[in-house]
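Shown below is the structure under consideration.
One protein chain omitted, others in place.
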């Protein structure tokens, strides 16, 4: 079968023919239909420090996908550690990620443990392919109390734009979004943000306070990982509010614990992966009911062989979600 | 000033002139603009057993209202009991209700403790006047997890119809509603119910299960108080689901605790009044944002002097919410 | 191997030799050391209506046990239904119970799915054998907020007595317990109940109110299933409190929903089985730390062959927990 392979410990990805995988006991074979391309794939292609430390070539890459009639959670957990047994398998320390720790989904076929598979119930595979990153946005938004809340999404990459739409669909009374890129802000507005703030030009915190009668946002979703944005997140959240942290800063960020956190009496939550499988269940509900439509966020589609063009689109900084059409 | 007064211990209400009330320390005078008429007022007019036990004439009646620039919570709580001091003032055992235990709002003016008053922030007094019963619906819906849930509202009187619209606005994936009255079902559909079930003709439980892939509804709001409907509520809720009880049965109802509650692992919550003031705060958000519009439920409006016609409309069983236009 | 077998569709149990079971893939063989005897075993022995409807002889009975180095959850769930995938496997509708739906633990050996096994971490098998019913008590108590609460346990059978001790160990400020049997009340007192109420002689509700400054208990655990006790549970819980229902009434019980539930603003929770595996994890913590000692509740121990004597002890109504010593 055709697949996109990390062949050796150097930059680059190769489209080549590899043997079709064979499922073992408790596993299923899935014909991949669509796959999402993500920043992680870029790291693997570019062979950066993270990739050099974790990836063991040769490896079929790709971890967001949907096929035949199923999508699948791409984190394969051990099932028997304390976290797995007490409803926290999203933080299993034995997690193995497809396309990172074992062969992935940029291929005609993939083998997965049957327990990782979810039926799509009519959701198109094009959308199924991005339920992995979209699931992170659902996890970030739905672990806060949303109905009637003011929600501020900091950073309008694909996951931020998903979060905007999910917050609206989950009953937020008002959704604000900030970014430095006007194209991304336009996408956030299209997903339902009632207020968009250009962080390169406007005073973010002042705008959020002005739009919330001076109270600040009840829930802030930090999706950028940018240090200045982190401070804006803490300054924009209301007293007693909640900050969901998903964006990953690349270095340490100095924090004024007294004034940014403690005196405000806020709660902070680290968002990693998706709750297995509560997040997936709720996400499927939002998608099958039609109350949330992620399609505006999908800005580019390429065939498997055009993986190079897909990575270029992501590198531009203007893309929403990029997907591969495989079969 | 003009007011609707319960003059003596016998059936009937009188429209008459009474002295304008004078606010004491910590109290405010409110010019009433709109007032909601409720089943409780009917009990007082008809002088039934409940009214004979609680009402002490002469009394200005009416407990749902909005005026000049404020609405007000009609339950006056003591502020110093254990419940009041630990965030549960909605179940303060010293609660005094306006129009029941002290003079009410069917009058040109009313005096209220300042701490009971809420600003309307642009909400019209016509809607402000019904925030008391609507608040019960908000309390019932928003104390469950709604985003992505299937919600089944049992009983489509005004509070049930409000609950339908609130559940949709709060991100429910699917809302079902049942009643025996086709007019009420039509109103529920107009408020957003995707499935309406005529309990006089259809098999309620079978329909709910069929519409939920056999799982049942995640959240059931029992708004009718009818014994057969209570059993339908328990039979329709999913394993591990939640039943919010608001409708008041007039007699004891035999329950099969094993099969209706325990083996299903469900949670049941008794809904009384509104959370002071979290429910009011969220309700105001839903109304000012425009995400929820209660106006279709207001089916009748009368001047103060036509209280008789207002009560007749309620008695018919076909009315939604009935309000008085006072100034 | 020796085992206690339900041989045919008639009253009685037989101690006989049966083939040692052979584990399949994903299963483990456990040498049983101790096993708990429970009311369910009595139903099976007596061949009552419930047993006739569910048990398919021949069957090795017994569902509470511990062996070699492991205890095991006796509910075998499907792992792929909505409940199992969203953290509610304790209400999986495909649950198969050992000793009821498949061969059980009153035998020298038992085969279990490996995923059902828990290490005992030094807990003696004598205690491990009763972690199944004790787990129900942990589930009932720890799903309420206990630190600083007043807890009232209604019914002092083995699970009620466990609940008393767990509530104390979990930080309850005051624990009250009621029963009609003085021996059981003495056991409850030994487990830590500061107030014991003889429901055959004393006014239960009056006593609870007197002991709680008129507020009622914050948390009530109903462990009896007796109709009069159910009403006492509702009358004894504080406004806004929580009632955990575990005891199974044998018939319908008429309830005054208005006054017993709704006007009090209480929450009711149906307790079935144990949370897999959060309850087990916490229970193991309470046992290994020594903060809770269930041994006073174990009143009788018999060898496997004396199953008849074990059932007689349970039938007497005076026993705490009865266990079999197998190896």
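As written, the chain order gives the labels A, B and C, with residue 1 at the start of each chain.
Here, a contact is a pair of C-beta atoms (placed from the backbone, for glycine too) under 8 Å apart; a residue touches a chain by one contact, two chains touch by 3 or more.
Since the structure is predicted, the reported quantities are computational estimates derived from the model, not experimental observations.
Interface note: of C:81, C:169, C:297 or C:314, the residue touching the hidden chain in the full complex is C:169.
In the complete assembly, the contact with the undisplayed chain comes from A:91, out of A:42, A:91, A:111 or A:235.
Along chain A, the points of touch with the absent chain fall at residues 82-83, 88, 90-91, 93, 215, 225, 230, 239-240, 245-246, 248-249, 251-258, 261-272. Where chain B meets the missing chain, the touching residues are 25, 79-80, 82, 85-87, 115, 276-278, 280-281. Touch with the hidden chain on the side of chain C covers residues 142, 146-150, 169-171, 173-174, 281-283, 285-286, 288-289, 291.
Everything that follows uses one rule, which is that only the chains that are shown with their structure count from here on.
Over half of the residue numbers at the chain A-chain B interface are used by both copies of the sequence.
The pair of chains sharing the greatest count of C-beta contacts is B-C. The best fit of Cα atoms from chain B onto chain C calls for a rotation angle of 180°, in steps of 5. Each chain gets a centre from the mean of its Cα atoms; for chain A and chain C, those two points are 43 Å apart. Residues of chain B in contact with two or more other chains: none.
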